[in-house]
Structures are given as structure tokens and as C-alpha cells.
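The following block contains the structure, expressed as C-alpha cells.
Only one protein chain is missing; all other protein chains are in place.
Let's turn to chain A:
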Amino acid sequence: MALGDLSSSSTSELHVLAVDDSIVDRKVIERLLRISACKVTTVESGTRALQYLGLDGDKGSSGLKDLKVNLIVTDYSMPGLTGYELLKKIKESSAFREIPVVIMSSENIQPRIEQCMTEGAEDFLLKPVKLADVKRLKELIMRGGEAEQEKTSNLISSPKRILQNNIFFFFIIFFIITIIVIFIV
């Protein structure tokens, strides 16, 4: 999957920042993400999330994270900064607006969902979040990442890509020859 070093993060494992004020939900979402082969960092508030990303305006805190964040999953209803407000702050930042943000909520309120999607949320999950939701989400994000790489790699001719296509052809021909040989013998 790694078509050369076109992105600065590892393409095989997503690093997810999960934001939820409920300790029970943090434990569950962490497990769901770990099972889906993601690295996880959990924080208990929108404020802490901004601190982690280095977006809280405090010039000295930009070094808190050691891994690039590929996805942010946040609860909607939290004291202090709501998930929606966190989403807005992330989309307003030039450094982080490309990071997909997913909102989770226990309440199926259509205007709320629309508001989040309009603000740029990648998806809106209803709680309790299930493993199938996380797996689907991961696939979506990975495919999005691949699409990014596809886009840029189409502009740059990648020798690895040409080789991959050739290997594909070789396999087909080998397979056909094997079938023919079997018929002859």
C-alpha cells in the first residue's frame, strides 16, 4: 500500500485521537480502535484534545504529541467544549483541517447531524458505537488516504507502481501457461 514516501505518516496504522468525557465510553472506543489495528490516544475533553494537538494557543505545548494524528473521533455532548466546537476549531486550523473528524452521539438529532456534516465532519456515529462502525470508518479513512496517494502518484511516475503492474501481468501469463501445461499433460 505504501506507494513511496508520499505521506509523512505510516500508511499501515492509523493513529486515532478519541475524545469523550465518559470514562466508560473512552475504554470502549479505545478497545474498538485497538482491535481495528489503530494506535489510540484518549483524552477526556475538547480542551485536552486541543492541547494535545498544540492548538490551544499556548505556544509551549506544541510538542505533546509524538505521532501524527490521522483521525479524530469525538463525542458530541461534552462539558466545556462540545464535539461540534472542537470540530470547528480543528477545521479552522491550517495545520489540522485535513484530519478527518468523526462525531459520536447517543442522540439521533437530525439538525445536529446536519450541522456537524456541514461543518466538515467525516461521519456521524450513533452510540453505542459498534465494531462494524469502526471497521467501516477505518476503511473509509484508509481509502481516502490511498485516493490522496493515487492522486499525487498519478502525477509522478512511480517505478514501484510500474513494477506492480508488470508483476500482475506476469502472474496472469504464468497462470495461463500452467493451465495449458496441465491440459497437455
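Here is the rule we use: a contact is a pair of C-beta atoms (placed from the backbone, for glycine too) under 8 Å apart; a residue touches a chain by one contact, two chains touch by 3 or more; residues count from 1.
To be clear about the criterion, contacts and distances are computed from a predicted model.
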| item | value |
| --- | --- |
| Hidden chain of the complex, named as in its UniProt record, picked from "AP complex subunit sigma", "ribonuclease P", "Histidine-containing phosphotransfer protein" or "glutathione transferase" | "Histidine-containing phosphotransfer protein" |
| Touch with the omitted chain, as defined above, among A:H15, A:K89 or A:K127 | A:K127 |
| Contact footprint on chain A, counting only the chain that is left out | 21-25, 27-28, 31-32, 35, 77, 106, 127-128, 130-131 |
